[in-house]
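All protein chains but one are shown at their positions in the complex.
Going by the order they are written in, the chains are A and B; count residues from 1 in each one.
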Amino acid sequence: MLKKTVFAGFGGQGVLMMGYVLAFSAMRDGLQVTYLPSYGAEVRGGTANCTVVVSDEEIASPVSSSPDFAVVLNRPSMMKYQGVMTSGGIMILNSSLVDVDPSRKDLDVVKVPANDIAAELGSDRTLNMIMLGAFVAKTGISSVDSVMNGLGEIVKGKNARIMELNRKGLERGAAYALREQKVSR
Amino acid sequence: MSEKVLMRGTHVVAEAAVRAGCRFYAGYPITPQNELPEYMSDAMARLEDGTFIQAESELAAINMVIGASIAGARAMTSSSSPGISLKQEGFSFLAAQELPAVIVNIMRGSPGLGNIAPSQGDYFQATRGGGHGDYRSIVLAPASGQEMADLTRKAFDYADRYRIPVMILADGMMGQMMEPVLLPESIDPRKLPPKPWILNGAKGRPSRVIKSLLLDPSVEEAHNWKLVRKHEMIGREISDAETDLMDDARIAVIAYGTAARIAKGAIKRVRETGLKVGLLRPVTLWPFPEKVFRGLDESVENFLVFEMSTGQMLEDVKLSLAGRGEVHFYGRPGGPIPTPDEVAKVISRLYHRQKL
Partner (left out) sequence: MAKLVFKRPKTLKQVISHYCPGCGHGIIHRLIAEVIEDLDIGEKTIGVPPAGCAVLAYNYIDVDMAEAAHGRATAVATGIKRILPDRIVFAYQGDGDMAAIGTAETIHAANRGENITCIFVNNGVYGMTGGQMAPTTILGQLSTTTPGGRDMARDGGPLDLSEMLALTSGSVYIERTAVNSPKNVRRTKKAIAKAFKSQMANRGFSLVEILSPCPTNWKMSPVDSHRWIDKVAASVFPLRVIKDKTEES
């Protein structure tokens, strides 16, 4: 198994954190991982992305010409990555901000109204965890439990209320993705 | 046993340096290695005997490192291409005065200001000594998070053992990428072997001078030859390369650092289509692992050098092969990160053209 995922959106949407949490949790699951963020002026310029590779054997290249999965939080990212994804790839799309469908028909697209769910939870900050929850539930690349434990270790010492919000975000995202799947079947 | 950590390359180098007993860091901000001084500014403050200085320039930083080395500390500086150019004078003085120091170059797209993307354009500058004069510096090229840690430890050990500057030559991708890493155990710098040559005040001993002004040409000549003997010893003792899938290979891809990682991905792809291709990855760029080239099976007659430059290591490969086989080149200078697919295509095209 070797899966390459890109996370992409505006700077400030928690894109890099999403990728880091996945990479960290997969490492704790005993898998090989690489995490490669966009960096420097590029980040301040508005867009941020990172590539996470998860595998059960040695990972050669941390860059990805054709990701298997994409988690996209805004429209420019959707436009950018839909063209390069592998056929049959899974795209988790923030439908609160992206109101057009990808033109590719060979992708499995899950639309998650993440900003709306975040608003219901009372914090924009949960946006990335909602998307991450949907992503792990849909792809099975990790589990909500692993990710939750991973997150707990990463933000050690952060206050309990924020952790609780993040947990809710992950769960809501995961539940949404699973429900979507049932409906589409 | 300690657990693996997930850290970016620049942080790994910084933490590995602290654990290797580095107690002096001086540097100047430049992307894509800012996280290294930022980490050090905090790490050194936490140590009772740690010093961090944000110097006013790279030139000042390398000279501060020279001073700390003269005073006996394990000392380090880091930068990226344009800043490394400013340190070149210092490299020459370190080499001339036989001072240990560790220098990290997280290369970026150049020449000039260039950009902040990963590149391998500083190979010549690094492996030909780094500054003016007739000398060499040890150059180590990590290709993974784990090697960022392990080679940092080695860099400090080699620097002290041979009294020579050691450069860790990585690039923006190695610096920014995170991989699980098992960090080496910490050593206490006070338990390191004493350095009988440092300047610490001539208490109860004759005074010492550390210098590089050798006005008498015959003395300078003798000093140059002395450095050469040291270089030859280093060549015998530490040159290192990784070979992968070379047993049945008809083409050897030769690449270091980030390019080697991309090449590995490419080789995996072409192997799936039945092509017999292997990898030779120099870990020490100076001393260049010539022995490994000479030890290659006679049946390998095609060599593809792949660099994120217009072809620099290429020259060392040709020198090491000394006319044997056919040497091909694929390069991407200036910062774009080539993909494994792209390199796989280059390999297969070559494979078929050569009717292998």
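Brief remarks on what is shown
In this text, contacts are C-beta pairs under 8 Å (C-beta built on N, C-alpha and C of every residue); 3 or more make two chains touch, one makes a residue touch a chain.
Remember, predicted model here, so these are calculated numbers, not experimental data.
Contact with the chain that does not appear here is found for just one residue of B:P82, B:G235 or B:G311, B:P82. From the set B:T10, B:N34, B:S92 or B:S309, the residue in touch with the chain omitted from the display is B:N34, counting the whole complex. In the complete assembly, the contact with the undisplayed chain comes from B:E56, out of B:E3, B:E56 or B:E185. Considering the complete assembly, chain B touches the hidden chain via residues 28-31, 34, 37-38, 41-42, 45, 52-54, 56-58, 82, 112-113.
The rule is simple: only the chains that are shown with their structure count from here on.
Those residues of chain A that touch chain B in the complex are listed here as 20, 23-24, 27, 32-37, 39-42, 59-66. Looking at the complex, you find that chain B touches chain A at residues 4, 6, 8, 31-32, 116, 172-173, 176-180, 261-262, 264-268, 337, 339-342.
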